[in-house]
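Quick one: the structure is below, questions incoming.
The complex is shown incomplete by one protein chain, all other protein chains being positioned as in the whole.
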Amino acid sequence: MEFLAAGFIEDHIVPKFNYWIYVILMMIGLYAMITKNNLIKKLIGMAVFQTAIILFYVSIGVKEESGIPILSHGQHHAIVDEGRPSEEVITKEKFANPLPHVLMLTAIVVGVSTLGLALAITQRIYISFNTLEEDEILDQLRRGGHD
Amino acid sequence: MTEHYPVLILLVPLFGALLATLLGSERQVACWFTALIALGGSSILAIGNICALLASAEGELRYRMGGWNENSGYEVGIELRIDMLAALVVAAVVIVGFINTIFAKTRVTGEMREKAAFFYALNQLLIVGLCGIVMTNDAFNLYVLIEITSLTSYALIAMGNRRAALSSFNYIIMGTIGASFYLLGVGYLYIKTGTLNIDDIHTVLQSGNLWGDTSITIAFILIMLGLWTKMALFPLHGWLPNAYSYAPGVVGSFMAPLMTKVMVYVMLRIMLWLFGGEYIYSSGLVWGELVIWMSIIAIVAGSFLALARTDIKKMLTYLIVAEVGYMVGGAWLANGAGLAGSMYHILSDAAMTFCLFLAAAIVILRTGDHRLTAFNGLFRSMPLTMIGFTVGGLSMIGLPPTCGFFSKWYLISGGIEAGHWSYVAALLFSSLVNAVIFFRIFERAYFGNLKGVADEQLPDDGDCAPLLTLERVPFSMLIPLFIAGASVLLVGIYNNTLVSWLKAAMPPL
Amino acid sequence: MTMKFFGFVAVVVVGILLLAATGDFPEWGDPHSPASEGQVSSFYIERTVNETKVPNMVTAVLADFRGYDTMFETVVIFIAGIGIIAVLRNFGDGAAHVPDPPEPDEGSDLIVRSTCRLVVPLIQLFALYVVAHGHHSPGGGFQGGVMLGASYILLALACGLPAAKRRMGERKAITLAASGIIIYAGWGVACMFCGGNFLDYASLDPLLPGDKAMARSHSMLVVEIGVAFTVTAIMFAIYSNLSTRGRLEKGL
Partner (left out) sequence: MIWQFDIIILVFMVVAAIIALRVKDLLGATLVFGIYSFLICLLWAEMGAVDVAFTEAAVGAGVSTVIMIATVFATARRSRD
């Protein structure tokens, strides 16, 4: 039994540690979004939820032994000025995959835009209801009469 | 020039929106005029696009952004792809946006004043987002555009009263969960295929025979969950009724016909072009059955909930929930008639929902009452508006000359062909309930006693203050209603042509 | 309580679903996974420098290969900005609001203000460097724009919102934000006038110095500047609206 558990950890958790953590973070965020009563807490949950997805994407782009996806000065010089073929100068394995990074730049921007708009709406709600607790707001609406 | 039509359809309203913000709310009429010109120009381009498509031999147009050609079989840039289905939906989107802008003028002056410029800008950006969603062929670009439409709709809905702000907040939470699930699903596809172009993903899935992989299945489930949240399929519909009914009148009238329909279009796009019919319908027979049952529940529950409502807009929003059930069910019947019905219903539902929401907005505005009692005696006092409402209502019920009849016809024949009798029964049941709902209203409107406008002022949050005198409705509101009513009939009469175009666009099952 | 239970069930179900998929993924950091070895990614790594002469692949992919995405990303920011104004901005016509006592918003004490005056120009200078040098090092229009916006936010925090508003008024911010997107999309339209597709920077070759690849490189700088305009203005607009509940009178 103990042996089996160790094997499971070695095969499934250690090499995919990032993927496990992203699921955990995502579930923390999702749980907060569904169950929290305070509107700002819900939004913090939403931000955690979104960063978890970003973590997943960035993890896709990583390669063992890879560096940042920017050419060094020497490589750039060799290709652009000396005209050496780029396949010769660049080894693919040395560079992280740039595409997920680009996608996630966009996703971060979308995330902060959503957060900003949601905070503005939260303030609108606070101005009208004078509270940020969802149950108190619903209570006020119920006492206020019509549906 | 013709080859640039697809991107111009997007760019014209985009520049219109920027110009409206630059003009500022002090020059409200100029903003309105800008929006009108931009969306009108975009409508003309969309119709030109349909003509170009009919003239072309391949039956689809492709437009490569940045001029990046494919590299050893894979797209490195972003590509637009327009087939007949996309062209028709885009045309529907921009035309609805255009007509609604005509309609909006009177309301915006009354409701928004200093924020008019922002309303017109957000309105046009929403249209840009919807058109982009329909035309793009890149799975990630689709996400960005979905977020554009979501953010604009959060802001537009929250411009209403305090209930609207709360509904908008709930919509943000649900909408973000939906969009994030979609994004995650795309990530799963990317990790397995290494590309983001919808056609290329399909090719890799096919050539690598990746169908059986757990992660592909889960990617499919995640994408569908995300899209169903966005389109408000029954158990996930919680955000829709409040959001659309508390939104300012002019916002609800174009968001209701467009948003859910475009999401249904995205679902069809993902099902048929990204995963492909052979995967969805063969290996997925088990879940196909499950989804059809979900749609049956959506149809029945949506109809019942609509029947129980006394608030006009709430009732109409629950009808939308039922209509989403029609389309989802039709898409999963796995035969040509069901799919054609589902695609055709996107267009016809957009037309009839638009017609009903416009009529309802006029009625609420003029009577100052947002409950069904508002309709008492209206055939006498506002016959023109009621004619528009009747056309929309008859189409919802499904009577012959209207488009609602034909879309139900195709869906039912699809259901019979698939031997799915419970789906057929649900459709007929829903027609029956719609008949009860609408004839109840027609009865009020014919035989009910017209009450004075101001004899029952509801303690409302300010959305319904009667702006216009009882005598007449301005032409800027009646003409859009008539165009919408006419389009309900036109889409119905030309159903043969439309369906043959749609069938040509369908990939082989 | 029911909500907690429902939430817990939903989380457990989705969590199991997601964990089930991880078993199927290539190992983390595997250089031979389809995503890392695929044609698209290889093309970006190996060919970017030939096609665009830009050593930072992320900038090149962001502003050129997927420039259409980035244009809409800028639009998203713009929507957030005008959406916040549309939702929250109070133009002061409501009778409910009583004007604040006439206590001028001077900001914080002398040390903070002086330090801020010293630091803000440096931040702005560095932000401009980040925008302009995004081709060769991490950075670009978005990051630089956020930093420029942050410098105004710092000014508002230290010297009071009126001081920052004198430099970046509301009207000015909206104009700047809209003109950023006009620069971006307008540059794309210019490509159409020169005979290419939308955002096909290579078609601007006759108008710009250098060859086709250099035209792409220069055009990227232009669109990054457009992005920076929008982001700067909107970041400050978001902050100034949120910190004053949309009244734009007195900051934090």
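Note that the chains take the letters A, B and C in the order they are written out, and that residue 1 is the start of every chain.
Just so it is clear, contacts are C-beta pairs under 8 Å (C-beta built on N, C-alpha and C of every residue); 3 or more make two chains touch, one makes a residue touch a chain.
Keep in mind that what you see is a predicted model, and the values were worked out from it rather than measured.
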- line: Contact partners of the omitted chain among those displayed are A, C
Message: Touching the hidden chain in the complete assembly: which of C:G140, C:G180 or C:G196 does that?
response: C:G140
- line: Missing-chain contact among A:V48, A:I90 or A:I137 belongs to A:V48
Statement: Note that chain C touches the chain not displayed via residues 29, 56, 58-59, 62, 130, 138-140, 142-143, 146-147, 149-150, 153, 235, 238-239, 242-245, 252
Field: Hidden partner interface residues of chain A, rising order
entry: 17-18, 21, 24-25, 28-29, 32, 36-38, 40-41, 43-45, 47-48, 51, 54-55, 58-59, 61-62, 64, 66-70, 96, 100-101, 104-105, 108-109, 112, 115-116, 119, 122-123, 126, 131-133
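Keep this in mind: only the chains that are shown with their structure count from here on.
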Message: Tell me the shape of the graph of touching chains, choosing from line, ring, star, complete and other.
response: complete
Statement: Note, CA centroid farthest from chain C's centroid sits on chain B
Field: Geometric centre distance via CA averages, chain C-chain B, whole Å
entry: 30
- line: Rounded to the nearest Å, the gap between Cα centres of chain A and chain C is 17
Task: Scan chain C for residues touching two or more other chains and write them down.
output: 18, 23, 25, 33, 35-37, 40-41, 44, 47, 66, 69, 73, 76, 79-80, 83-84, 87
- prompt: What parts of chain B, by residue number, touch at least two of the other chains?
  reply: 140, 144, 147, 151, 154-155, 158, 165, 184, 190-191, 196
Field: Touch list for chain C against partner chain A, complex
entry: 3-4, 6-8, 10-11, 14-15, 18-19, 22-23, 25, 27-31, 33, 35-37, 40-42, 44-47, 49-50, 53, 55-58, 61-62, 66, 69-70, 73, 76-77, 79-80, 83-84, 87-88, 136-138, 142, 238, 241-242, 245-246
- prompt: Can you list the chain A residues touching chain B in their complex?
  reply: 30, 33, 39, 42, 46, 49-50, 53, 56-57, 60, 99-100, 103, 106-107, 110, 113-114, 117-118, 120-122, 124-125, 128-129, 137, 141, 145-147
Query: In their shared complex, at which residues does chain C touch chain B?
result: 17-18, 20-21, 23-26, 33-41, 43-44, 47, 64-69, 72-73, 75-76, 78-80, 82-87, 89, 91, 93, 171, 174-175, 177-179, 181-182, 185, 189, 192, 196-203
